[in-house]
Every structure is written in structure tokens, then in C-alpha cells.
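The structure follows.
A protein chain is absent from this complex, but the other protein chains hold their places.
Moving on, here comes subunit A:
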């Protein structure tokens, strides 16, 4: 259990570092961010291997909604006593709610100022931004001065504000807290509208649905491409879907066996924690 707490703490610290690195003088340090992303991944793996995955679904009281799939020999348990008292605030926000709390300073997705309008603009932005580089997944929220520029900008995420696309937060400089109260309702229309192109154009999927995660991943600069390809739907869906297993997986997902879902959840909850 301590490992889980430790892992969670490390995840929080790591995300804080990545967030701070974007406002550092001299631009994003690729090396440091890569190392931080590796730590993040290690912490995540420990998190997954620790036998208390039901906590993803825990209500405010901390009790799991559904007993998690158990390893043989593992005791079926409610949350261990360690979770009885509130964990650090960031963690508390992460676990219980199926609806994500609004605090998400890391990932600058336009707040739901109307569910349909951003949808189309994202699609348009994505198409416009996608250049020669394949990691335009993260470009949805970000100005074109990213990887795809022929100038050869290689920084994974520029720290500058990017007011161009939607007049709202971009990666690296927008409003520190991007409340996204409309993000949950935003998802459904997005998913529906995306279903047509989803089979033909996976990149668009990535930009629209996983814009948040993709931004983060781009910042990490690490090998999370597997996550993106397997779970184009927004991470928060995974929490709800997990308990019903892969059968209830999002439409448009290519591969949605349980391990993948489990992979996504701590990321989404970690992101949500911020």
C-alpha cells in the first residue's frame, strides 16, 4: 500500500515539474522532461501492479463501487485503512468522482463554452495543423509553431501562450487553471461526430478525444503512443467503463482489453488531479 501512496505522490510531483518546466526560462528542457516522464511511467506501473485498482471507482467515502478484478490470492477488500482518511488533496480529487473536477491546469483544453462549437474548431485546427510530423496529436490546442513546422522547431511544447486557435488556453501559457465544467458533456457530442472519421483517420481521433492526454504525452516526449492508439476516447470514460469490462468500451477503440483500460485510468486520474 505504501508503494501506491508513494507512487501517487511521485506522480503528483512529476506532473508539477512538467507544469513548471513550461514556464521556465530558456524553454523546455527536453532531457529533464524525458526523465520526469520516465519516472511518471515507473510510478504508474507500480500503481497498476499494486492490488487496489478499485480505488479508481471509489466514491467520496472511499469505498469501491465494484470489487475490482482480483488476482488469485488477493483479499477482496474495501479500501485499506490508508484510504480512510483523506489522502493529499490532489489525490482525493483524482479518485472518487466519475465526473472530473474542474481543476486541470496542466492540460489546456478549451472549456466547454458550448459543446458543438469547439468540436468543429478542433477538427479544423487539427487538420490545419497537421503537417509533416506525426505527433500533431498534441497540436490540437497548440499553435502551429510546433514539431510540424519546417523551421524545425523541436520543442515538445512551447511555453508561449497560444492565443491563436481558440483565444483560450494553449499548452504552456494559457490560464493556469482551465476549468472544464463542460468537458464531460462535451465528450459525448465529440465522440459522436468523430465516429465517422474515426475508422479512417485515427490522427483526428487522437487530436479531438485525447487532446488533453496527447498534450501531456507530447510534453512528456515519451513513448506513450501505444496509449494513444489503443484508447482514442477521453480518459475519463475509462473510469466508468472499467467496471463493465471491455464490452462496454468506447466505440472507435481499436483495442480495449482490460489491461489497456487499466493503463489509461491512472493517467487520466493523475491528470485530473491537477
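The rule we apply is simple: a residue touches a chain if its C-beta (ideal position, glycine included) is under 8 Å from a C-beta of that chain, and two chains touch if they have at least 3 such contacts; residues count from 1.
Convention: contacts and distances are computed from a predicted model.
Visitor: According to its UniProt entry, is the unseen chain "Serine/threonine-protein phosphatase 2A 55 kDa regulatory subunit B", "Small ribosomal subunit protein uS7m", "Aldehyde dehydrogenase" or "Guanine nucleotide binding protein (G protein), beta 5a"?
Guide: Not shown, but named in UniProt as "Serine/threonine-protein phosphatase 2A 55 kDa regulatory subunit B".
Visitor: Could you list which residues of subunit A touch the chain missing from the display?
Guide: Touching the chain left out of view, subunit A contributes residues 6-7, 10, 13, 17, 25-27, 29-32, 34-35, 38-39, 42-43, 46, 133-135, 137, 145, 147, 151-156, 158-161, 217-218, 221-225, 228.
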